[in-house]
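Here the complex is missing one protein chain, while the rest keep their positions.
Each chain carries a letter (A and B) given by its place in the written order, and its residues are counted from 1.
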Amino acid sequence: MKNYLNINELDNLQTTVQEAIELKKNPMKYKSLGEDKTICLLFFNNSLRTRLSTQKAAQNLGLNAVVMNFGSEGWQLEYEDGTIMNEGKSEHVIEAAKVVSQYCDIVAIRAFASLTDKEQDEAEIVLNNFKKYANVPVVNLESSIGHPLQCLADAITMEEHKTTHKPKVVLSWAPHPKSLPHAVANSFIEMMQLQDADFVITHPEGYDLSPEIVKDSKVEYDQEKAFENADFVYTKNWSSYTDYGKVLRTDDEWMITGDKMKLTNNAKFMHCLPVRRNVVVADEVIDSENSLVIEQANNRTYSAQIVLKKILERK
Amino acid sequence: MKNYLNINELDNLQTTVQEAIELKKNPMKYKSLGEDKTICLLFFNNSLRTRLSTQKAAQNLGLNAVVMNFGSEGWQLEYEDGTIMNEGKSEHVIEAAKVVSQYCDIVAIRAFASLTDKEQDEAEIVLNNFKKYANVPVVNLESSIGHPLQCLADAITMEEHKTTHKPKVVLSWAPHPKSLPHAVANSFIEMMQLQDADFVITHPEGYDLSPEIVKDSKVEYDQEKAFENADFVYTKNWSSYTDYGKVLRTDDEWMITGDKMKLTNNAKFMHCLPVRRNVVVADEVIDSENSLVIEQANNRTYSAQIVLKKILERK
Partner (left out) sequence: MKNYLNINELDNLQTTVQEAIELKKNPMKYKSLGEDKTICLLFFNNSLRTRLSTQKAAQNLGLNAVVMNFGSEGWQLEYEDGTIMNEGKSEHVIEAAKVVSQYCDIVAIRAFASLTDKEQDEAEIVLNNFKKYANVPVVNLESSIGHPLQCLADAITMEEHKTTHKPKVVLSWAPHPKSLPHAVANSFIEMMQLQDADFVITHPEGYDLSPEIVKDSKVEYDQEKAFENADFVYTKNWSSYTDYGKVLRTDDEWMITGDKMKLTNNAKFMHCLPVRRNVVVADEVIDSENSLVIEQANNRTYSAQIVLKKILERK
């Protein structure tokens, strides 16, 4: 594997999930693989799980991790070609990407959606420019439109906890006071489209995600109907895609509650975190035995580690 | 030892001080102890000595140190149970503590007192919530009410420099323009209460520390009287505890000067740093041969290292 910008760059999702589960049993097995090599983690946005789990994954592979908060510690980047750079931006991504490539063997980047400029967000200008100009593999630590290390961790977690061959998996929108990106939901959908499952997306009207992502995945606007017989309820808020970046409603009707979970087949509750308690999900659900959120976070280490391992091995 | 939140978690202070002095002679002796293990240092506040000395201690033990400025690099945490999280806080400490535990073997936390909410400060909400929810040992890098790595470094420094079996040790308040926490003074008192020494606390009226900390330690409101025959003068500013967080006076009457040091038994001068020269202490004192401030800072490495060693060895 050269880069990891999207879940579809994996040769085979099911095989990769199995390899990650094997790795988790013996995480230090490949600790000489990254010897004398460096990964740079460039953060254009805040991070807790990604920051710590990717460093942990690197360490498990003997890979030196160098972390940089690009926005506050470096220089403001220009992404447009041919611009006369006489305003706020000090450095062009052409130089930045090529320069960073001189100092590391892998560059991993977090750059959230603006949620104000749909065209620019969909162009993935940060990630795609780094991919274009860097001379080393590029890993997506959550970009404008995807979070492929998260959905791989989610796939690992579901594989570990599924009790039937073809589970029913529901991706449910839930309320949130702020405008949030679509990246986690998008990548979860793309990952589910590679799985043998009964997959349903449920959200209020006005919250339809990009048709290029959703494709022919089933969408159900009635949350309770969607929950019937579900084995996994994956919850996430996102802002409107059509009325780009807008928060259309903040009432609690779509919050995940104990009563709604009773409609399911004793479903496992999943969320990528951070999560707002009693807004997105009631305490009774996230604190229940069926909650997998901590295990999802744990699997972020093995999701990152299997991806870095494949990149280091170039296979 | 499971956690290190307070000096009282040490089985035996005197033995630990001796072990630290031994470690200092050969700091790399246990460099395989932390192999393949990680410590996360979470800073909710600024730090120089703690940041660098704890990383150094970790390195000496072969322990991978991952540093995170939690406030600026992560998410704002909620500490209240049962809250509807629809305002500024993005993540609950329940998830944050459990998640961080997935990525490290020890978590160390700095979270200063607010100095505006006495009840909350005394509840040690950050540290105690991490202790409650983390699945790994928790180390205090200075909390609302204590700084147990500092007082252990102070104990090591006094042991190295004492010339009599039972020295006279004075903890003296000194002026400062800003409102400072009580943590260093509190921990110094708790440490001295475990020592065989003639211990006196001196400060102006209105600056009495928490009676739960001071207990029956001697308090003397006359600084010059307190200094008589002192072997060690440990200086620290703190804001009022009774009129919580207030600066009651900023005149220089209580500054540590050469003249005051002449009242002592050629006492050593100690301060945890950072220190404001010619406000807290006159140049002539901190620049004198009797000043131990740099050695105290040096011993922060061995204080952290002996604590991490005990935690890694679980003894």
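Simple rule for what comes next: contacts are C-beta pairs under 8 Å (C-beta built on N, C-alpha and C of every residue); 3 or more make two chains touch, one makes a residue touch a chain.
Keep in mind it's a predicted model, so treat the numbers as computed, not measured.
Colleague: Based on the whole complex, identify which of A:Ile21, A:Val66, A:Val219 or A:Leu263 touches the chain you can't see.
Modeller: A:Val66
Colleague: Pick out which of B:Lys37, B:Arg51 or B:Lys162 touches the chain that's been left out of the picture.
Modeller: With B:Lys37, B:Arg51 or B:Lys162 as choices, the missing chain is touched by B:Arg51.
Colleague: Need a quick check: the contact residues on chain B for the chain that isn't drawn.
Modeller: Interface residues of chain B facing the absent chain: 28, 31, 43, 46-49, 51-53, 55-56, 59-60, 69, 72, 177, 250, 273-279, 283, 286, 293-294, 297-298, 300-301.
Colleague: Can you list where chain A touches the absent chain?
Modeller: Against the left-out chain, chain A lists 36, 38, 40, 64, 66, 68, 72-75, 78, 82-87, 89-92, 94-96, 98-100, 102-104.
As a working rule, only the chains that are shown with their structure count from here on.
Colleague: In angstrom, rounded to a whole number, how far apart do the mean CA points of chain A and chain B lie?
Modeller: 39
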